[in-house]
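Below: one structure, written as structure tokens.
All protein chains but one are shown at their positions in the complex.
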Amino acid sequence: MNITLEQAEKVIAAAKKKATELDTKMNICVVDGGANQVAFARMDGAWLGSADIALKKAKTARFFDMPTGEIGKLSQPGESLYNIEHSNGGLISFPGGVLLKNKKGDIIGAVGVSGSSVENDHTVASAGADAL
Amino acid sequence: MNITLEQAEKVIAAAKKKATELDTKMNICVVDGGANQVAFARMDGAWLGSADIALKKAKTARFFDMPTGEIGKLSQPGESLYNIEHSNGGLISFPGGVLLKNKKGDIIGAVGVSGSSVENDHTVASAGADAL
Amino acid sequence: MNITLEQAEKVIAAAKKKATELDTKMNICVVDGGANQVAFARMDGAWLGSADIALKKAKTARFFDMPTGEIGKLSQPGESLYNIEHSNGGLISFPGGVLLKNKKGDIIGAVGVSGSSVENDHTVASAGADAL
Partner (left out) sequence: MNITLEQAEKVIAAAKKKATELDTKMNICVVDGGANQVAFARMDGAWLGSADIALKKAKTARFFDMPTGEIGKLSQPGESLYNIEHSNGGLISFPGGVLLKNKKGDIIGAVGVSGSSVENDHTVASAGADAL
């Protein structure tokens, strides 16, 4: 019940397609159920600094089994998980990381996308996740 | 006046029992008086990212000899310990880390719990601490 | 096909028993199939510095699906994997890390032991692995 490379490549292909439709340039990273990187692609001209963010978004989504943006709501000043980003070698808690599930609903990994607005990042990550 | 492994295992057993009562899945970490890990357990299905948080909560509680949530109040924007989380390789300053004391009241270590709401995390950590 | 906490606790109990038989004090760490920590125990009086070594031995064994000592043979000066220890945030390549398999032979994790001679470390780790 772990993602295969073929599945990860499908996720990245779908994410790239959506990114192009939105006229954006994205870094896209897929991790497996153990939060270890399986596949990665940086589109031409995408921000260099977004590569690490895409990886951290994918890891963060799998670390807590929820979309990264949900964690960000809880990590604001005064909220219950304030500064959780200091754990696990650095989390990214704004939108763009979503879980990957197989058709039965088992979690098999996560995808992280970075390179545009967080709304676009989330849309592209979701398009990737929907490809499975 | 340092925690023994037998005591640490008692703390973890009590914390696991409370976690199960609350229908939660927790990462539980015990450190000694030197803030070094003595024992750890990740319950089946608990969040992967909570392992590091449980460790950091236990360390944070012992680093400053208070429950982690107390530090979090002081680390908010504008407060006196703003962003203290950047020290010591990363602190976690929301609830779930509590001190461990022997019957005489000496500090012998700390326990950190992560995997649910911070209220549940704190309740489970306290149940662990009460086992001593 | 991932290790459960109950299995990990069995591994640690068997390793502790063997460590006591050998009159040694060990740090014992179990990781799952994704190389993430599941359980840990430091026996009373065991070296503080061996906690991180036990974790790194467990991770190293799972990272390359072989006993850590095998990697150490290949990482010597002049050998093919010289200085591989600089990868993955630090590897430990001397004996004491061994794979954990279920009865069908699937890899479900790894155990790392540190606290005595590498021969004793390996013996204790193997006793842990045999408990499954």
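A, B and C are the chain letters, set down in written order, and residue numbers restart from 1 in every chain.
By our rule, a residue touches a chain if its C-beta (ideal position, glycine included) is under 8 Å from a C-beta of that chain, and two chains touch if they have at least 3 such contacts.
Keep in mind that what you see is a predicted model, and the values were worked out from it rather than measured.
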item	value
Omitted chain - touching chains that are shown	A, C
Contact with the hidden chain (one of C:Ala15, C:Ala41, C:Ala54 or C:Ile84)	C:Ile84
Interface with the undisplayed chain - residues on subunit C	34-35, 59-60, 62-65, 77-78, 80-84, 86-89, 91
Positions on subunit A where the hidden chain makes contact	4-6, 8-9, 34, 36-44, 48, 51
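By our rule, only the chains that are shown with their structure count from here on.
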item	value
Chain contact graph, described as a line, ring, star, complete graph or other shape	complete
Cα superposition of subunit B on its sequence copy subunit C - rotation in ° rounded to nearest 5	180
Subunit A-subunit C separation of Cα centroids, rounded to whole Å	31
Whole-Å gap separating subunit B and subunit C, where each centre is the average of the chain's CA atoms	25
Centre distance in Å when subunit A and subunit B are each reduced to the mean of their C-alpha atoms	29
Two or more partner chains touched - positions in subunit B	48
